[in-house]
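A single protein chain has been removed from this complex, and every other one stays in its place.
Take a look at chain A:
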């Protein structure tokens, strides 16, 4: 009889446990989930006030505005991705666990997307109405945001992992991450634009999917490496 036994199931169990733990934690801190959504709505409100309430003008800039505002809201929520785990030491336990860190990091990012990216995508059509976004592009807006925000969460998590050990990483985080967000923004806003013009949107969505596939396959390793740097430093 060995004294010490690996828990049954290995990585699968660990990933499920991480998913569950993060979901429960975030559901208990509702404001953290709601704040990006409120921020999104607020930023969208600023534009008609700052530019013009003219529906025709707003309709032209709506796709870009919605995408940029959603992107900023997603960015805002990144800092808290690893922060509380870092503060209470559970991130260190995650690193010490025998399960592969990239998989556990991916689980954390998945929860972040589920409670930030997805709600933003669902809320965007509502704000689209307020910006008189032309009909026929609402589904594409939600779809492109849902697809794109998953890439945003993955790429952003690299930045969040790199800056989690720094006491004031907030502004630095946006400096690191925003340039990397540009391709997603181009194809995301492009998809909505194409839907308005009546062009095919499948090309844009396919490229967003390709970006996501690439982020999914590379980002977890970069996140894991960055977390190790932040913890051991």
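Quick note on the criterion: a contact is a pair of C-beta atoms (placed from the backbone, for glycine too) under 8 Å apart; a residue touches a chain by one contact, two chains touch by 3 or more; residues count from 1.
Everything that follows uses one rule, which is that contacts and distances are computed from a predicted model.
Using the UniProt record as the reference, specify the protein name of the hidden chain from among "Protein-methionine-sulfoxide reductase catalytic subunit MsrP", "Nucleotide-binding universal stress protein, UspA family", "Heme exporter protein C" or "Peptide ABC transporter permease".
Options "Protein-methionine-sulfoxide reductase catalytic subunit MsrP", "Nucleotide-binding universal stress protein, UspA family", "Heme exporter protein C" or "Peptide ABC transporter permease" narrow down to "Heme exporter protein C" for the missing chain.
Which of A:67, A:113 or A:187 touches the chain that is not shown?
Touching the chain that is not displayed is residue A:187.
Mind listing the chain A residues that contact the chain we can't see here?
Listed in rising order, the touching residues are 158, 162-163, 165-166, 169, 172, 175-176, 178-180, 182-183, 186-187, 190, 193, 211, 214, 218, 222, 225-226, 229-230, 232-233.
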